[in-house]
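Missing here is one protein chain; the remaining ones are kept as they sit in the complex.
Coming up: chain A.
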Amino acid sequence: MTHTTRQGLPARPGARFGALPRIAALPVATVLVLGLVVASLFVGVYDIGGQEFGAEMFWITRIPRTSALVLAGCAMSVSGLIMQLITQNRFVEPTTTGTTEWATLGLLLTVIVAPQATLSTRMAVASCFAFVGTLVFLTILRRVALRSSLIVPLIGIMLGAVVSAFTTYLAVSTQLLQMLGTWFTGSFTSVVRGRYEFLWVVAIVVVIAYVVADRFTVAGLGKDVATNVGVNYNHVMLVGTTLVAIASGITTVVVGFLPFLGLVVPNLVSMVRGDNLRSNLPWVCLGGIAIVTLCDIVGRVIRMPFEIPVSMILGILGAAVFITLLLRQRRHG
């Protein structure tokens, strides 16, 4: 493989934006994303300004929905970023490693075994399953000799397919298939007050990720480099897996599948800013929020008064970016 200098890329990151705009970039992006978030609050069939119960509706559905968008956007994109660092693979994220499929299986099992279980129990079980599933994936990964960048997500997707086939079988034999379908089509339609608050745990996950960010970046350089600078690689892997499991477990239970988000956002940020996790984290969060919110707004507006699930729009967008990434990688060797 050749590693020629990439043509057309700036020698200094951000140099083409000049010095002052570079400092202003993050605040400007924050304001733009805030604008999107506010717009999301006012999009919907129910006219909150004019109709009788406008204020109540605003607090019962709009605020929860938009908060859920923000939190889920962060959760999935940060999870993707962490997974990409600890597996040293660009194409990995919770929906391409089987993590979300395991969470689904966990959730279905709680519904079957303990139908009365509270939402928090379900989330805990789903997160545990996500954790186990991610460990299974990482263990298999360690034993695979051919770790070329495409084999890794393929293994994950196959693993996920096996788990999800089992989940479907369970659902069919317990008459829960319909529930499974509606629950896991990633959508924010059913997010109302009292059903999303657990997503705030995600905020804690992001804070922890920020605190240990450098260790993830070091782990991303491989076990040998990490050991050389005195970082306990296995420890970092475990912390990373736990954070990802919690974030994606909770998101899966509250919102459902959000495909490709964890893939698209970190890769776009990395192309522009490189891979220093700590300084990228705000960007990854903003990117995740922006894309989810935008897709959700599009889904709500395109066929008003009906809604298209956000996962469908994300899927289309994500697939396009995924293919673009593949082509780029081929070109650059």
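Going forward, a residue touches a chain if its C-beta (ideal position, glycine included) is under 8 Å from a C-beta of that chain, and two chains touch if they have at least 3 such contacts; residues count from 1.
The rule is simple: contacts and distances are computed from a predicted model.
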| item | value |
| --- | --- |
| Protein name as given in UniProt for the chain not displayed, "PotH_3 protein", "Protein-methionine-sulfoxide reductase catalytic subunit MsrP", "NADH-quinone oxidoreductase subunit L" or "Iron complex transport system ATP-binding protein" | "Iron complex transport system ATP-binding protein" |
| Listed residues A:65, A:90 or A:122, member touching the removed chain | A:90 |
| Selected from A:218, A:254 or A:313 as touching the chain missing from the view | A:218 |
| Residues from chain A at the interface with the omitted partner, ascending | 3-6, 9, 11-13, 85, 88-90, 149, 213-215, 217-218, 220-225, 227-232, 270, 274-276, 278, 332 |
